[in-house]
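Pasting in a structure now, in structure tokens, and then I'll have a few things to ask.
For this view, one protein chain was removed and the others were kept in their places.
Letters A, B and C name the chains as they come in the text, with residue numbers starting at 1 for each one.
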Amino acid sequence: MASRFDGLRALYLNGTLTPSPAASHTDTLIEASAHVLREQGVEVDVVRLVDHRVAPGVQPDMTEHGAERDDWPQIWQRVAAADILVLAGPIWLGDNSSQTRLAIERLYAHSGELNDKGQAVFYGKVGGALIGGNEDGLKHCTGVILHALQHLGVTIPPNAEAGWIGEAGPGPSYGDELDDGSRAGFDNDFTQKNITFMAWNLMHMAAILRDVGGIPAEGNLPEEWQQGSRWGFQNPEYR
Amino acid sequence: MASRFDGLRALYLNGTLTPSPAASHTDTLIEASAHVLREQGVEVDVVRLVDHRVAPGVQPDMTEHGAERDDWPQIWQRVAAADILVLAGPIWLGDNSSQTRLAIERLYAHSGELNDKGQAVFYGKVGGALIGGNEDGLKHCTGVILHALQHLGVTIPPNAEAGWIGEAGPGPSYGDELDDGSRAGFDNDFTQKNITFMAWNLMHMAAILRDVGGIPAEGNLPEEWQQGSRWGFQNPEYR
Amino acid sequence: MASRFDGLRALYLNGTLTPSPAASHTDTLIEASAHVLREQGVEVDVVRLVDHRVAPGVQPDMTEHGAERDDWPQIWQRVAAADILVLAGPIWLGDNSSQTRLAIERLYAHSGELNDKGQAVFYGKVGGALIGGNEDGLKHCTGVILHALQHLGVTIPPNAEAGWIGEAGPGPSYGDELDDGSRAGFDNDFTQKNITFMAWNLMHMAAILRDVGGIPAEGNLPEEWQQGSRWGFQNPEYR
Partner (left out) sequence: MASRFDGLRALYLNGTLTPSPAASHTDTLIEASAHVLREQGVEVDVVRLVDHRVAPGVQPDMTEHGAERDDWPQIWQRVAAADILVLAGPIWLGDNSSQTRLAIERLYAHSGELNDKGQAVFYGKVGGALIGGNEDGLKHCTGVILHALQHLGVTIPPNAEAGWIGEAGPGPSYGDELDDGSRAGFDNDFTQKNITFMAWNLMHMAAILRDVGGIPAEGNLPEEWQQGSRWGFQNPEYR
């Protein structure tokens, strides 16, 4: 059956500290989210950053700046192809992981690139955040991620964050088997609902932006600004 | 001349600590932003919260919960009427002001209300953040605001933040007259550009959402979820 | 029995949005913490800010700046008398409450005042943060509070944060009666331990600073700095 979401592509960047093939709690969250997307015909791609040699830095290709090796340029091709971009990761000491920060830094490296309309290259993409931890920090971590994404030019639809955290203190992470054989967080209605609403809103907004041809190219063109276009801006009268 | 933005309404909530008629630096930022919107036919409304008696609390009308007086219900009518909602405010010790937090708390009080499609009442609105300070904290403050807005159901377009801050340390705020007669921040190209891009992206996204009839009502309906709709959600296989 | 903590004074500022006499979850956390202090001879004072008319602003007495009424100056006397200063409060949408922000703003108003050694007036005080919510945000909220306190001149001892939050999603707050008659968070070992360690470290550090006469007055005197003292500072060689 044709879906209005056919042909959309989503990329999840997983900022776990755990290399494959070991299980990643973040991956379990991604699976829950990606399942909703795939069922609607969205093509899903997942990159676990720690499995690659992504060089530190804020340039698109760090081998041009002294790095021996840099797998980011290949990952960037997958970012560039995505209509939907989700940053997913764990919480450590209440904040995003070093791998999630690395993802943000490398995305930021492309902030000066333009799309074919002359807007920042992230314009037209739709973004979200998916965070898991044994306790505390979901909103702070997603807030930082969503801020970074909109700063780059990604559109953030309603309820673009989801995840699971347990009660204060040490404890199981999302998907861990509990003593009674159940899985931590799997019965959490709030988590289920947020994953679902986020997934649908990402699809809705990506389909809308595809249908209307992206964000209109007026008032948001860096090169025209630099050449003097002001689109109505003027300094306020001082009072 | 007809503009595709005619009929759109924008509301700026100003979280300054300074009551009228004293000047508010945040108001100067709002003026710069609102000018771009007005020129395109958007109807602009501004509320300086501190001029009102907004009761602390997280209910829509705190007089029903013991408050002597609460001006929020009137302000809420203006929020409800807005297509574009911008939270604006100062920075104190690196964070949002108590009045900005008050605004977020009172908006949050309406998080359980639904629009006529059955979505959270904020769905269909577009939001942004406007922050000024003499130094440091713009991104943190806007990040917290934009997170709150998307959490409530507001859509965040690209580059939905703007403002001005000076170099580290005490100094003038946006619009203050400097020794040479110029105004602090008025010659800052980055500030001007961000105010402009933010204004246009707010208008673009509000017009798009008006044109397409808002966020489609599938996968994001709290009451249907509660009644058992899952829209494809299922817990992941454990691996 | 004499305790080495006899004569120390602690002040808890409660940033709940709920006026007395209604119960405040934050107050329940404060009680747990204050009990440990009182048992060791510390004199405990508690201020629920929302019960007072604290004017918005960043001056010590806002009646001198147009406010009709301002209860802060009286509260400040209680802050000034305290060896231990704890900011306590709820979490709303992942962040500190408007009343907690108000407390920080009004404390900040005194940042230019000096103690009798010529240091910022907060030098010699010891501080902590106590946060409760139904879910998520404890570390972010305490991080912001502790940052503000050290910025003002308060010393932060080890493990100066405590509180309780539940699993992701709506749910009971600290001390709420559960279906089985137990109280939410009361059986949380992590919460109990953190409250205890925080209480003791606040007392230890306050006693140490009392014993040694506070932070020595060298390298931290604003007026001497302004008059040219540099205490060894020099700009780095450029390389």
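Assume a contact is a pair of C-beta atoms (placed from the backbone, for glycine too) under 8 Å apart; a residue touches a chain by one contact, two chains touch by 3 or more.
Predicted, not measured: the structure shown is a model, and the values here were computed from it.
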Taking the entire complex into account, which one of C:46, C:67, C:114 or C:215 touches the absent chain? C:215
Have a look at B:68, B:189 or B:237 and name the one touching the chain we're not showing. B:189
Options B:89, B:143 or B:175, residue touching the unrepresented chain: B:143
Per the touch definition above, residue among A:25, A:151 or A:193 touching the missing chain: A:151
Footprint of the hidden chain on subunit C, which residues? 23, 28, 31-32, 35-36, 39-40, 119-120, 122-123, 139, 142-144, 146-147, 150-161, 175, 177, 183, 186, 192-193, 195-197, 199-201, 203-205, 208-209, 211-212, 215-216, 218-220, 222, 225, 230-239
May I ask you to list the residues on subunit A that touch the chain which is not drawn? 17-19, 22, 50, 56-58, 66, 92-99, 101-102, 104-105, 108, 144, 147-148, 151
I need the residue numbers on subunit B that touch the omitted chain, in ascending order. 93-95, 135-140, 143, 163-170, 185, 188-191
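In the analysis below, only the chains that are shown with their structure count from here on.
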Specify the chain most distant from subunit A by Cα centroid. C
Find me the chain with the mean Cα position closest to the mean of all the protein Cα atoms on display. B
Just curious, how far off is subunit C from subunit B if you go by their C-alpha centres, in Å? 30
What's the distance between the Cα centroids of subunit A and subunit C, rounded to whole Å? 36
From the C-alpha centre of subunit A to that of subunit B, how far is it in Å? 22
Tell me, which residues of subunit A touch at least two other chains? 139, 143
